[in-house]
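Below: one structure in structure tokens.
Rest of the complex left out; these chains stay put.
In this document, chain identifiers A, B and C correspond to the written order of the chains, with residue numbering beginning at 1 in each.
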Amino acid sequence: MNTVASSYRLPEAKAAVVALRAEGLGKAYGPITVLSDVTLDVLSGEVHAIIGENGAGKSTLMKLLSGYVAPTVGQLALESGPVDFANAVEAENAGIVLVHQEILLAADLSVAENLFLGREIGRGLMVDDRAMNRRAAELLARVGSTARPRDRVGDLPLAQRQLVQIARALLEERKVVILDEPTAVLANDEVAALLDIVRSLRDHGVAVLYISHRLDEVQALADRITVLRDGRMIGTWPGASLNQREMAELMVGRKLEMLYPHKRPPTTAAPILSVTNLSVDHAETKVSFSVSPGEVLGIGGMIGAGRTEAIEGLMGLRPSQAERVVLQGKEITNRSVGALMDAGLVYLTEDRKGKGLLLEQRLAPNLTLQALDSTNPGVVLDRRGETARLEKAVEDYDIRVRSLRLEAGQLSGGNQQKLLLAKVMLSDPSVIIIDEPTRGIDIGNKSQIYDFIDAMVRSGKACIVISSEMSELVGLADRVIVMRGGEIVAELRGEDINEENVVYAATTGGYGSAENH
Amino acid sequence: MSLATTTIAPAGEESRIRWADLAPFIALALIVLFGALVNSNFVSSANLLNVITRSAFIAIIGVGATFVISSGGLDLSVGSMMAFITGIMIMAMNYLAPAFGPWAIPMGAGVALIVGSLCGLFNGLIVTMGRIEPFIVTLGTMGIFRAFITFMTDGGSLSIDRSLREAYRPVYFGNFLGVPYPVLITFAVVMVGAFLLYKTKYGRRLTSAGSNVEVARFSGVNVAKVRTIAYVIQGFCVAVAAICYVPRLGAATPTTGQLWELQVITAVVIGGTLLRGGRGRIGGTVAGALILEVIANVMVLSDMVSEYLVAAVQGAIIIIAMLAHRFTANR
Amino acid sequence: QDRNITMAVSIPAATHGWTGGVVYHAEQAEKEIEAAFPNIDVVLSTASSATAQVSSLEDLSSTRKLDALVILPFTSEELTGPVAQVKEKGTFIAVVDRGLADPSIQDLYVAGDNIAVGANTATWLSDKLGGEGEIVVLRGIPTVIDDERIKGFSDVIGKTKIKILDIQYANWNQDEAFKLMQDYLAKYPKIDAVWANDDDMLLGVIEAVDQAGRKDIKYALGGNGMKQVIEMVKEGDERTPVSTPYPPSMIKSAMYMTAAQFAGQAPMRGSFLLGAPLITPENADQFYFPESPF
């Protein structure tokens, strides 16, 4: 069940209407130019993909097009003529809506309240909550979300929040819908539903701008593809004319190696981490799993399967009980992030904005926050060492920054992810659990991260990868456990690890449970 | 758990939310129960009516504060503002009394409402236009209003004209079908406040501004306007409280309304409104105001503590009440 | 003409009725003295706490030469050291109301008698009640003044069969006194008399008693001689037939005496104790200043 259909759709020959045009668009923050000279036509009824490496300027371009950020040079034009948007609301009124890469919702409000914020349904001053809840339920169903209109957004898992954002974009008739990495936090099912929505928008004559690092999606969807590199526009190609490898090479400007590293030989070593009967948030369900040195354990499942919850429970970040947790031969009784880190186990969260990085602080404090004790022997901070570490991390993880003095929130999404990885790796752990390791990472860097995980595991460490990207699990993991409803429903090894099996187990809970349990 | 609801919502989650919302009312019930055990006079209808009537001021001002706080602001000036408005109102009434007789009362009340709204507007504009911490702004205006009332009274007191006194008295001391007027007024203010906060676009936008300014702004909410209006509502509520307050003692002094700001904020927070903004609970605020007043009343009625330690016991009870409802609400 | 003599006046800020009266009389005296004695410059400074008062003393004495200082200290202990420092520079020191811990510092001392305020009221009350009955008391803000009044009162009452049912703070605030009295009334079905220690609070007390319609309360007394209460005394109010003076105008007297010192008419030194005679309908006129805010 591959979510990505393989039919190509050629651009229509009929006279295209330019829904939105950018002429010589550019943006500079102070002396730093992050985008220059972009000239682009977006046509009604096309899916126009924008691809590029992390930090290439994709999100910046989208913010310029949708009025969130004012360009420093250049001009926007609609069908009706040139425009200057004073703010995002003006752009929305002109029919242009942006779904942000980073979640932008009010956590204290309900889903319906968020959806209709600023454009509430109602008579006069009053709001009509009934009508809004009803309409919200429809929209949520349309995007395939299981959230309910009255749920508080702050209580929802990340994926659901993303779907709420997408639902908001569909609230009204739009001329241009911009989706900035909408699928980064989604799993296969939701992705498929989203791609259908995108197609139906296109068929209704809407112009869709689509950013993704998942090139299979781009290939399946895009009528035209524009490539950005290092803040400049490289060019626009018909979607059908590029295959994924060509896209990747245009993005990075060089030939690419193969994506996934070769699998390691099966390991026979005793587990380095074993978890027995872990239950989280006072739930009935329990999970047990283990990972050995030299092994990558994948955890698959649909969103809401309880993977993140289980691991957060393991790390002592949620209320949890466990019968036994053994790490490097020692039984762990005090499960707190600090104690586990000292014992060699670290966790990289999927929610980099909410739980991963201090967006208002500079890069160096962010990098060293978790490993303060191991990088600073005394009580005093080693500032020089910190700078050196940051320089090294920037180099090792290829974090694209134009200045080391930026705040973390000023990095592009993918570079934030790399900074986060550098942060948890700083304590030199023996076991690392990564939740969605390549969320928002461009294809060139993806293979870098895979290689990185491979090298780490080969040196006798262990890695647990939670991923909603099936191909990632398949390409990377030596063993995959699949979760559903808070329980482990299947365990796959060797040849059994393929997308069909993972998806089947995740949706039906059926596959292989008999053989493997 | 076995609530027969119409929704298919999992019972656990829904009821947890309701529990947390009920917490201030449960705390109130417990304190009332305690009061009844300590002193049998506590539950006499005269005493209960007194206490409820007395809590009207903090409750009314608290409704306004719920708006300000859920928008992410704070107003420390309400106590002094109340004194200032009281002073202006008395001066207006005394000035108008010779010409208009008892009509001076509603006219003075009108003046109070206008002045109150303007005071609120002033706070709101400095906070939003000047983009200064509300804490600092309203600490500043707290000093300003307090100085004005001291100046107006020459440090002494400013009494309402004797001719108006009798006509005005019932607004505090009178009742309608046994319900004292201040309670009725509080009820009206709460209803209007709850309607504004929960049922109007304005309320929705206000809460969003308190929850996440960026999101609100990007959704087309005029955050500055919404917040400024919250301060105006606060000022208006203070004026309403002042209108109920004057007939009680018939005078304004430099100590009128002193430290009320702290009581108001405490009532609002005990009631379940988030101090960082994003969630407002009007009903809870009223419960909070009652809790404060009942605790003070029980302290006097019970003979348990030395007069020196009353403040300590009050402080401790508030902390314990919060702790208790934290652990019953379990989150 | 040069004003070559500087007279600093340091008093508490107008935070409630009585201190409001002090500020009022000090401001009046400043105007009158500056008009009457062209060579005297009066510098008035109010302070909202003992700390602030010490600060303002430092400010005044470090920036100019003070010939005289008239001070109504917040508290005796805390201000003793700082005033002594001013005195070291040769300043004439006039202390009003509360004496310093070291009396040798004061050249002139004009004082009310807080103990007498309490004691005289108590004596009158125990007379009227025939030496027995049940009463309630309201205290002000925890300070020395309040302490002394309560001490004067309870020492006298202690020698009678009168029982003090309850005593609580109401912070010299009308509003809090109103609430406290309401609660007293709810708690005690029979109260013979109430003493509010200050007329500001008395007004709140009377309001609460009237509202409850309680007839058992024979006397509701205050102290300080606030003008509204003196009006009641003059009108022969049955419940409040007396008050005790504790005139804020004592600051004015002290300022005049100090000015006279420099005008050279008479050397003014020593202690002047103002008594606290009962204000009754007969002598009320003497204590009635309609223009004063207090």
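To be clear about the criterion, contacts are C-beta pairs under 8 Å (C-beta built on N, C-alpha and C of every residue); 3 or more make two chains touch, one makes a residue touch a chain.
In this text, all values refer to a predicted model and were calculated from it rather than measured experimentally.
Student: Quick one: state the whole-complex stoichiometry, one entry per label shown.
Tutor: Stoichiometry of the whole assembly: A x1, B x2, C x1.
Methods note: only the chains that are shown with their structure count from here on.
Student: CA centre of chain B versus CA centre of chain C: separation in Å?
Tutor: The computed centroid separation for chain B versus chain C comes out at 34 Å.
Student: Based only on mean CA positions, could you tell me how far chain A sits from chain C in angstrom?
Tutor: Each chain's C-alpha centroid was found; their separation is 73 Å.
Student: Quick one: report the Å distance separating chain A from chain B, using the average Cα coordinate of each chain.
Tutor: Computed value for the inter-centroid distance: 45 Å.
Student: Taking each residue of chain A in turn, which ones touch at least two of the other chains?
Tutor: Correct list: empty.
Student: Show which residues of chain C lie in contact with chain B when the two form their complex.
Tutor: Touch residues, chain C against chain B: 14-17, 19-24, 139, 142, 166-169, 171-175, 178-180, 182-184, 186-187, 200, 203-204, 207, 211-212, 228, 292-294.
Student: Which of the residues in chain A end up touching chain B in this complex?
Tutor: 68, 87-89, 92, 104-109, 113-114, 117-120, 122, 125-127, 129, 148, 150
Student: Quick one: which bits of chain B touch chain C in the complex? Just the residue numbers, please.
Tutor: For this pair, the touching residues of chain B are 39, 41-42, 44, 46-47, 50, 54, 150, 153-157, 159, 173, 248-251, 253-256, 258, 296-297, 300-301, 303, 307-308, 310.
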